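Okay, handing you the structure first.
Here is subunit A:
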Amino acid sequence: MARMTLDELRALRETKRQDLARRDVEGKDIQIIVGMGTCGIAAGAKLTFDALVDSIQKHGLESKVLIRQTGCMGLCYVEPTVEVAYPGMPTVIYGKMTSDAAEELVQKHLVEHTLLDNHIFDRPAADILKK
Partner candidate 1 sequence: MINCKINGIAVQVAEGATVLDAAKKANVKIPTLCYNPDLSPWAACGICVVRVEGSNKMLRSCCTPVAEGMSIVTNDAELVEIRKTVIELILSTHPDDCLQCPRNQDCELQTLAQEFGIRKQSFPKRLRDLPVDDTTGAIILNPEKCVRCGRCVTVCQQMQNVWAIEFLGRGESTRIAPAADVALGESPCIRCGQCSAHCPVGAIYENDQTKEVWDALMKTGPDAKTCVVQIAPAVRVALGEAFGLPAGTDLTKKIYTAFRRMGFDAIFDTNFSADLTILEEGTEFVKRLTGALQGGLAAATKERSMPLITSCCPAWVDYMEKYYPDMVPNFSTAKSPQQMMGAMIKTFWAGKAGIDPAKIFSVSIMPCTAKKYETHRDETMYSSGFQDVDVSITTRELARMIKQAGIDLVNLPESEPDSPMGPYTGAGVIFGATGGVMEAALRSAYFLVTGEELKDVNFTAVRGISGIKEASVHIKGVDVRVAVAHQMGNIQQVLDQVRAARESGKETPWHFIEVMACRGGCIGGGGQPYGATDEIRTKRIRAIYDHDENTEYRCSHQNPYIKQVYAEFLDAPGSHKAHKLLHTHYVERPLFMK
Partner candidate 2 sequence: MAKKNFMLVCGGTGCESSKSDEIYRTLIKEAELQGVKDDVQVVKTGCFGFCEKGPIVKVLPSESFYVEVKPEDAKEIIAEQVIKGREVKRLLYKKSQQTADNIKVQDIEFYQKQFRIVLRNCGVINPENIEEYIARDGYVALEKALFEMSPQQIIDVMKASGLRGRGGAGFPTGVKWETAAKVNSEVKYVVCNADEGDPGAYMDRSTIEGDPHSVLEAMIIAGKAIGAHNGYIYIRAEYPLAIDRLKVAIAQAKERGLMGVDILGSGFDFDVEIRLGAGAFVCGEETALLQSIEGNRGMPIPKPPFPAIKGLWGKPTIINNVETLANIPVILTKGAEWFAAIGTDKSKGTKVFALTGKINNSGLIEVPMGTTLREIIFDIGGGIKGGKKFKGVQTGGPSGGIIVEKDLDTPISYESLIALGSMMGSGGMIVMDEDDCVVDVSKFYMAFCVDESCGKCAPCRIGTNQMHALLDKISKGNGVEADLDSLERIGKAMTKASLCMLGGSAANPTLATIRHFRDEYMEHIVDHKCRAGKCKSLVVYEIIPAKCIGCGLCARKCPVPCITGEKKQPHVIDTARCIKCGECFKACKFGAVTKR
């Protein structure tokens, strides 16, 4: 990617902003975001990430699901944390997502369209900057 001018930066920002808002980047309308800060990784977020990828492949959902990483969500007491945005279902943050739980997540949330028991934790703050 080449150096940008001011106008190119502004254009990029607009495009990306819409992409993020649409949440169906590259035609993938399901998003899974894994918290990959040190706290998450220490609690096994890398294994969770791998388990999610494997499980999604197993269920043939690769073309629909976009897996992303992010930093610490602040819920350090329930790492690893995974946020799932599925159209038609509430966006939730799951905590204590071990690799086993990750497989269960794909099976239940993505396939059976039900939420997982005992793993939901809310984002701690209403993000004022969103608005």
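As a convention for this text, a contact is a pair of C-beta atoms (placed from the backbone, for glycine too) under 8 Å apart; a residue touches a chain by one contact, two chains touch by 3 or more; residues count from 1.
These made the cut because all candidates are chains of the complex that A comes from, given by their letters.
In this text the structure is predicted, and so the values were computed from the model without any measurement.
In summary, of the candidates 1 or 2 that share the complex with subunit A, the touching one is 2.
Chain contact summary for the complex, subunit A toward candidate 2: residues 1-6, 9-10, 12-13, 16-17, 19-20, 35-39, 41, 68-78, 81, 83, 86, 88-90, 95-96, 113-129.
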